[in-house]
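Every protein chain of the complex appears in place save one, which is left out.
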Amino acid sequence: MKSKIRFSSVIGFIVLLLLILPLMIVIITSFGSETAISFPIKGFTLNWYHNVFQQPDFVEGMKMSFIVAILAATIALLIGIPAVYALTHFQIHHKSWFQNIFLNPALIPEIVIGFALYQTLVISFGLPLFLSLLVGHCLLCLPYVIRLLTAGMMDFDNRIEEAAWMVGYNKIVTFFKVVIPNIKQSILAAFILSFITSFNNIPITLFMNGPSLNMLPTSILNYLENNYDPTVSAVSVILMLITAALMMIAEKYLGLNKLT
Amino acid sequence: MKRSTTLLLLPGLLIIIILLIYPALRMFIPTFTSGNSLFENYRLFFSSSNNLKVIYRTLMIAVATTLVTLGLGLPTAYWISRLNGNWRKLVSIIVLFPILTNAVVRNFAWIMILGKNGVINNFLMKIHLIDTPLTLLYTNLAIIIGAVYLFLPIMITSLVSSFSQLNSEIEEAAEVLGARPVVVFFKVILPQVSLGIFTGSILVFVGALTAYTTPQLLGGNKNMVLATLLQQQSITLGNWTSASVIAIVLTVIAVVTMFVLNKVSKMLDRRNNLEIKN
């Protein structure tokens, strides 16, 4: 018993270090004063953070990525909530079949989704890039929404909803006054996960960005092709701060285990 | 189906059918119809030794990543599942944080570590173990390291949840009966977390198989995998049919693996349950 615990705790500790150290290095190099990334750093400067905001691609990309992530998560919820309600409340023939359709996007590799959407929506239909990208990100978020909300809805006792009908509220009002408040944790969890998934996505975004549509992750990728300086470290730190902020929100309102 | 049910399901169904399944079919069908014969495009694709190399590399990286994450993940997850209170929370945060951090950031960290003037080479040169930098970046190994870093937290998370459900009494009972710790781990604990192992392996394998960012950043132009080849054929070269073939091959490998591993895990799970009952 003892030796097993000791063995696993040594490995576990090393693994944790391996998980943190690379990110630590990124953080530290973002403050280095040399123009080429070096570790350990020689001097201290905040110039690279300043430089991040001098890059129109990064600033625009950040804005765009925020907008797309919020829209995609919201739309996925607006589509997903009614579907989950129907799937959990009504007797439907071939219910698992429908469930699988909704989880479908998780089955197809993201890069394939991106490619297929680009071919059909952008090239054949001539849909604006922004709309096509939004579609892609909604599809990406939908499985998360369906999975988390189904779990939340299953935990909710249908009798509570019926009790509201009995005291005189119609089904739509009941849905907003009784059902939604009781699954709001799942909704928040689904939103946060969807937001992060969309915000961080590269494989789908790759096909549907361009001079007119900058997204942050692909902008960083492009920047890395031509430059290798601590600006990337600095923008990485900013991304980590966003992740940390979302984790804090999740921890405060949900408990972190809701996110996994 | 009742009208209200249809109404609630319709938006989602329409979006998935029109905006996902239809585009997928439009990509799928021409790969058969545009050639001289039905499988012409596939024959062409598979007859190129370069393509075969790419497929082999992709699979090799996915398998290696899965095995390494399993090897590191099992003891780590076992350890985490035995922690309580604030330690457990802190560790969960450390594991969860990378999952939620952009893949570009995580791969960029490894460029700095593995590069010619990177952390490892600098260190080795400083202690005079080597005098010319090693080529670590832009190799298959770099891709595997990056993918392990990317997917290890996911493996740990799915293993922890199944270790946490483990009944520690069974484990203790086995020890009371005199089994050595190593034996207990392999004969008693592992079979019970087989579901977690399979769930984690499916996620990691399929993730590594289809990952784009890691091979792109850490593999360079020489070490192509299916995902980067797809990107190259479509965006860079505009070779739609060939890109579609790659997309189908990638999807088929991913779906088949998922399906098979799922089936196997269900079978094993049932057998374990029976064994415990008997």
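Brief remarks follow.
The letters A and B name the chains in turn, as written, and every chain counts its residues from 1.
Following the convention adopted for this analysis, a residue touches a chain if its C-beta (ideal position, glycine included) is under 8 Å from a C-beta of that chain, and two chains touch if they have at least 3 such contacts.
By our rule, contacts and distances are computed from a predicted model.
For the omitted chain of this complex, the UniProt record lists the protein as "ABC-type quaternary amine transporter", which is one of "ABC-type quaternary amine transporter", "ATP-binding cassette domain-containing protein", "Fe-S cluster assembly ATPase SufC" or "Gluconate 2-dehydrogenase alpha chain". Put simply, the hidden chain is in touch with A once you look at the whole complex. Annotation: of A:Ser9, A:Asn47, A:Thr74 or A:Asn182, A:Asn182 touches the absent chain (contact as defined above).
Which of A:Ala164, A:Leu188 or A:Ala244 touches the hidden chain is settled by the complete complex: it is A:Ala164. The chain not shown here touches subunit A at positions 157, 159-160, 162-171, 174, 178, 181-182.
Definition applied: only the chains that are shown with their structure count from here on.
Measuring from the averaged C-alpha position of subunit A to that of subunit B gives a distance of 18 Å. Looking at the complex, you find that subunit A touches subunit B at residues 1, 3-5, 7-9, 11-12, 15-16, 18-20, 22-23, 25-26, 29, 36-39, 78-80, 82-83, 85-87, 90, 92-93, 98, 101-102, 104-105, 107-113, 115-121, 124, 135, 138-139, 142, 196, 199-200, 202-203, 206-207, 217, 220-221, 224, 228, 232-233, 236, 239-240, 243-244, 246-247, 256-257, 259-260.
Listing the residues of subunit B that touch subunit A in their complex gives 1-2, 4-5, 7-9, 11-13, 15-17, 19-24, 26-27, 72-73, 75-76, 78-80, 82, 89, 91-98, 100-106, 108-113, 117-119, 122, 149, 152-153, 156-157, 161, 175, 181-182, 184-185, 206, 209-210, 212-213, 216-217, 227, 230-231, 234-235, 240, 243-244, 247, 250-251, 254-255, 258.
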